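All protein chains but one are shown at their positions in the complex.
Going by the order they are written in, the chains are A, B and C; count residues from 1 in each one.
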Amino acid sequence: MANSKFEYVKDFEQPDALLPNTWIVVRIDGRGFHKLSDHYAFVKPNDRRALDLMNAAAVAVMKDLPDLCIAYGVSDEYSFVFHPTCQLFERRNAKLVTTIVSTFTAYYIHLWSTYFPSKPLQPPYLPSFDGRAVIYPSARILRDYMSWRQVDCHINNLYNTTFWTMVQQGDMSNTDAEQELKGTVSADKNEILFKRFGINYNNEEEIYKKGSVLYRQYELQQPSQEHEVGDEDESSISEPKQSRSQQDKLKKLRRKAQVVVDHVDIIRDEFWQRRPWILSGKPGKLPAADSNDTQATQ
Amino acid sequence: MANSKFEYVKDFEQPDALLPNTWIVVRIDGRGFHKLSDHYAFVKPNDRRALDLMNAAAVAVMKDLPDLCIAYGVSDEYSFVFHPTCQLFERRNAKLVTTIVSTFTAYYIHLWSTYFPSKPLQPPYLPSFDGRAVIYPSARILRDYMSWRQVDCHINNLYNTTFWTMVQQGDMSNTDAEQELKGTVSADKNEILFKRFGINYNNEEEIYKKGSVLYRQYELQQPSQEHEVGDEDESSISEPKQSRSQQDKLKKLRRKAQVVVDHVDIIRDEFWQRRPWILSGKPGKLPAADSNDTQATQ
Amino acid sequence: MANSKFEYVKDFEQPDALLPNTWIVVRIDGRGFHKLSDHYAFVKPNDRRALDLMNAAAVAVMKDLPDLCIAYGVSDEYSFVFHPTCQLFERRNAKLVTTIVSTFTAYYIHLWSTYFPSKPLQPPYLPSFDGRAVIYPSARILRDYMSWRQVDCHINNLYNTTFWTMVQQGDMSNTDAEQELKGTVSADKNEILFKRFGINYNNEEEIYKKGSVLYRQYELQQPSQEHEVGDEDESSISEPKQSRSQQDKLKKLRRKAQVVVDHVDIIRDEFWQRRPWILSGKPGKLPAADSNDTQATQ
Partner (left out) sequence: MANSKFEYVKDFEQPDALLPNTWIVVRIDGRGFHKLSDHYAFVKPNDRRALDLMNAAAVAVMKDLPDLCIAYGVSDEYSFVFHPTCQLFERRNAKLVTTIVSTFTAYYIHLWSTYFPSKPLQPPYLPSFDGRAVIYPSARILRDYMSWRQVDCHINNLYNTTFWTMVQQGDMSNTDAEQELKGTVSADKNEILFKRFGINYNNEEEIYKKGSVLYRQYELQQPSQEHEVGDEDESSISEPKQSRSQQDKLKKLRRKAQVVVDHVDIIRDEFWQRRPWILSGKPGKLPAADSNDTQATQ
């Protein structure tokens, strides 16, 4: 029995390779996490276990896909970034997105009991994630994307911290707190926290204020003024398409690096200047074993 | 701190809604399942526990997404079908695909220990799936797609059954078995099984020969000759776009139906004629509690 | 001097083949024809020479591309329809659209002096057209598209006829006429025309009321009730992809047929039932030389 009679249906599959030499960002989001966080009674405004679980799943994704050069997570969302030179899966959109979504989900479910030992998962309340890929034509715009997410993290966390403090410590109803915060700016919220509750927002934990940034760790470099980071990487210009063997060699080097979880400013230049390998796509020098200055998560 | 400075990056998100009034098939595939099935020592040629786990995850997806009208699974792949009238997520490609991939993965990982109690999952050997959406413009072509998968199931299963019988019962090396089967047709393989090993392929289990088909169960109808099933559904013609309330009503009706797992021929007309609700997208009459003639799953 | 160093730029060309087995409609529109019709003093509300020129250019396009099965024109727009089985240019979107737009423009400019002998073209007032392709998954929807354009023709023509009659024969200002017509329905406009100006709209020329429909002429058939025209064409089902030689044979047959310009109702079934070759994509029987009952063009 040959299958040729029906094989014409394959012609309906349409190509979806992403434009070459562009940054690929795959952002995933928790599906219905509002309901889910109620069901499993996540701590408000931030549940440290839930964030650590997100980060653990993201680290696993970074290790599974050495082509990823950086990732940034906040709340129930995570952005994974492929370098313009990435050729993984011939840059097929659906393949890249679903691989990340599925791997992330697998680790999130598998590791759940480690982070929530007393709250076993109860179907149909299983966490799941949707995702999409977006391409950005330059390092400058990629950095603006990352800044956008980190500013969003800050705005939401300041709001949530203030709101939940008013509710939890100020005994206000949700509606009253919401009403009072309507139209306020950052300074107003800072003042509410400080004057009414004696909370200095600056002292809140960095993971809540800055989100989590994941990357492979090499020796940090001194920031230089000569070279504006975020310019078009020249290496990618002269070698617009890497050979298979080059790619494999780079992949191996990347596997050797430790993936670290950091909670730092990624808006200013310094972060990128000290870690030039992220935007260049070229692995740096592996650090000596004791020289890490960030929290390591192997 | 306003986020407006960076928000322009949202302009890079490109729309990906799938063409209206077409069948949407989301097919997912296990990533690296060859290696995985070795690691967890799946039984060859078919591991019943692994197939049952696939089916259980697929049933959960069908329940989670009432818009799905049928699904078909074989080996480590599953195809999920949305009706042309489906408006879920405004038919956005990435959203539909990642939701299915993630939900499927979540259940597969969560239910693993039920089906493989003695083989706990061991990272980094976590099962994951990739997926893609393909659209088909008519019911006829959708049926040809389904036939294509079932014919593929048959071809592969006959080959695998013969190969592994030669290896396991005939004490042949993998290479020798492969060599002997090269160029053989179905009749040859049937003969090898029967003459050398006394195995009548027709008596093999239906789940292995036919794969698994999932759908919502309503009262079966008598096949009629008047109406060629697979013609353009006329209802979808006169109502090319359903209202939101219509959609919600249909969704509720579909949630009430039981999702069944069947192992039957879906190439011939009979299957579709007796279950007109699959191609029409209109829920049938719920069957009396004792009238199921197929294996029910929850 | 080899060109290999720069050839990588070809990788940025992205595939744009249109989904197989769908109807392709290429609609073109005059660019800035409002201004243009003022410059060349087109007669209001309808300039017969301008419409005849549009039709002549469209007939040339139909002859140049035998794959086209029908076209419909109104005002400064034209819709050209390819059958689902069409394989021209491997169904590449840009290639199909630009070929039609360019061929149409070429004939429109070349034939201008035939239809406007006393008004030579004056750059930069050269007529040009933009266009786009849209695909439709079924004959029913394709017919609804055609109906949409013809209803639009009617609505606009009734409005324009009334408006310009009020201005030209009723000595009203444009603003006053526009004001009075605001919110009126068809019956109101018919009454204005009849009561004030003694004009029975039904007696207006068919080309203005119905637009122009172009197709290849074969022997008309008796409308039958058995077969609902607009159903999925069964031939395209059993032969989802025609061989190259089949396509060439059909192309030759189509070249032999005369392209006619008709001004008839294409909303009701009759038009399609009497000309089954349009939706089937299968050439009919060439009519005897004297049997034409429609206006023939070359």
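By our rule, a residue touches a chain if its C-beta (ideal position, glycine included) is under 8 Å from a C-beta of that chain, and two chains touch if they have at least 3 such contacts.
Just so you know, these numbers come straight off a predicted model, no measurement behind them.
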| item | value |
| --- | --- |
| Which displayed chains the unshown chain touches | A, B, C |
| Given C:K95, C:K119, C:H263 or C:K282, the one touching the chain that is not displayed | C:K95 |
| Options A:L65, A:I135 or A:V259, residue touching the unrepresented chain | A:I135 |
| Contact with the hidden chain (one of C:C86, C:A133, C:A177 or C:I207) | C:A133 |
| Touch residues of subunit B, complete complex, unshown partner | 8, 11-12, 14-15, 17, 19-21, 240-241 |
| Interface residues of subunit C (partner: the chain not displayed) | 1, 3, 6-10, 12-14, 16, 28, 31, 60, 63-64, 93-95, 97-99, 101-103, 105-110, 121, 123-124, 126-136, 141, 144-145, 147-148, 151-152, 154-155, 186 |
| Positions on subunit A where the hidden chain makes contact | 19-22, 84, 135, 137-141, 144, 231-232, 237, 240 |
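We adopt the following convention: only the chains that are shown with their structure count from here on.
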| item | value |
| --- | --- |
| Self-contact between copies subunit B and subunit C, residue sets same or different by half | same |
| Rounded Å distance, subunit A centre to subunit B centre (Cα mean) | 32 |
| Length of the line joining the C-alpha centres of subunit B and subunit C, rounded to whole Å | 43 |
| Two or more partner chains touched - positions in subunit B | 135, 141, 144 |
